[in-house]
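The structure under discussion is supplied below as structure tokens; questions concerning it will follow.
For this view, one protein chain was removed and the others were kept in their places.
On to chain A.
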Amino acid sequence: MADPVVIVGAGMAGLRAAEQLRAAGWEGPVTVIGEETHAPYNRPPLSKEALAEAADKPLHEVHASLAFRQRASVADVTWRLGTRVTGCDMDSRTVTLADETVLDYGGLVIATGLRPRRLRLSGPTVGRSALRTLDDAYALAPRLRAGARVVVIGGGFIGCEIAATAIGLGCAVTVVEPAPAPLATALGPEVGAAVQAFHERRGITFCTERKVVALTGDEAVSGVVLDDDSVLEADVVVEAVGSEPNVEWLAGNELDLSDGVLCDAQLRVVGRSDVVAVGDVARYPNLRFDDVPRRVEHWCTPTDTAKQAARTLVAQLRGTPATGACTAMPSFWSDQHGLRIQGFGLPRLADDVRVVTGDLDRVEDGVIVHYHRGERLVAALLVGIPASQHRAHRDLVEAANPLPTDDKLQTSVLKGVPA
């Protein structure tokens, strides 16, 4: 029997990779290896309703409500959960597991995703949390009791969502953010300031342009020290300061691992024809926008990248040329105190932010923002706007960033990305 396609990572990216390998016609064996013991589940609720539920519902019940429904086509896939991959030798086509088992592969899918970045702070570790997994949610939830003083370090999407959930549970919540406003890095300072004001109206306190430099407390955290020497008392400290790609196991294969794993526009790992990457660990160029490789940490990324990655790998295993490229329109959302923030495109490319509908002073009444780079519309953001109006704005971004012609696409793909 042929060596299996091995998928390393059993989150959403691993599952989508398996499903799309089948959809692309791969009928051979597939093995998915993942460190978590839980079958693939949906993570976004972990900072929202599932975090609130985790305080009084058993884990298996919440997992059951979050687990992805799996397509019938992946019923014969071998799952090795609770198993960490420690190394990979791409010349001999093997991966090594934590118990030193060595597995051969015919094709490899990198789907190891991210882990939360942690701050290097001295002081107690009890009372410090980060949130990525279901187990993380279960560690944090019991401590978000009414009256608890919670400091969230980092005002990105996850930080803002956790803050909103915590205040909804009756905690006293402060967000510490080094930028001038929360979400400023992702959505720009104007929108960030508007979202901050919205959170403040719901009782959340912000310390912007401030960093946490130390923790206080003996056995458990009692507070955080900021870089202006002020101290915030805290029973719970949540670090939401971004993520780090899980790529250490790939060392020694002459890959560019400087930020995730560098791929070409077909999700082929640069330098390795029989290895592809799926999900937010993949740094690849979206030729719809430009040829700059980027990692995209959106929920849609595994689904968007798995299709092309599977087509590329199956073509390679059959000895035929791969066609297409991953040119999906980035789409992302966040829910904060019931306010839906929906975005399309790449706001970070913008040098000009224009409010086209509504008033940033009252985001809850509905605001539409267009992000431009020069005259080109690169993203649209809809805050508190019914979904019936979303498509029109997504279509505008799509029209402003058309797919390259087939010829151009082929040239870009063949040229690849310099390692």
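Heads up, the rule we're going with is that contacts are C-beta pairs under 8 Å (C-beta built on N, C-alpha and C of every residue); 3 or more make two chains touch, one makes a residue touch a chain; residues count from 1.
Keep in mind that, in the parts below, contacts and distances are computed from a predicted model.
A.B. asks: One chain of this complex is not shown here; going by its UniProt record, which of these names is it: "ABC transporter ATP-binding protein", "Ferredoxin", "CaiB/BaiF CoA-transferase family protein" or "Simple sugar transport system permease protein"?
C.D. replies: "Ferredoxin"
A.B. asks: May I ask which residue of A:303, A:316, A:336 or A:401 touches the chain that does not appear here?
C.D. replies: A:303
A.B. asks: Applying the definition given at the start, please give the residues of chain A touching the unseen chain.
C.D. replies: 16, 42, 44-45, 68-69, 71, 299-300, 303, 331, 333, 335, 340, 342, 386-391, 394
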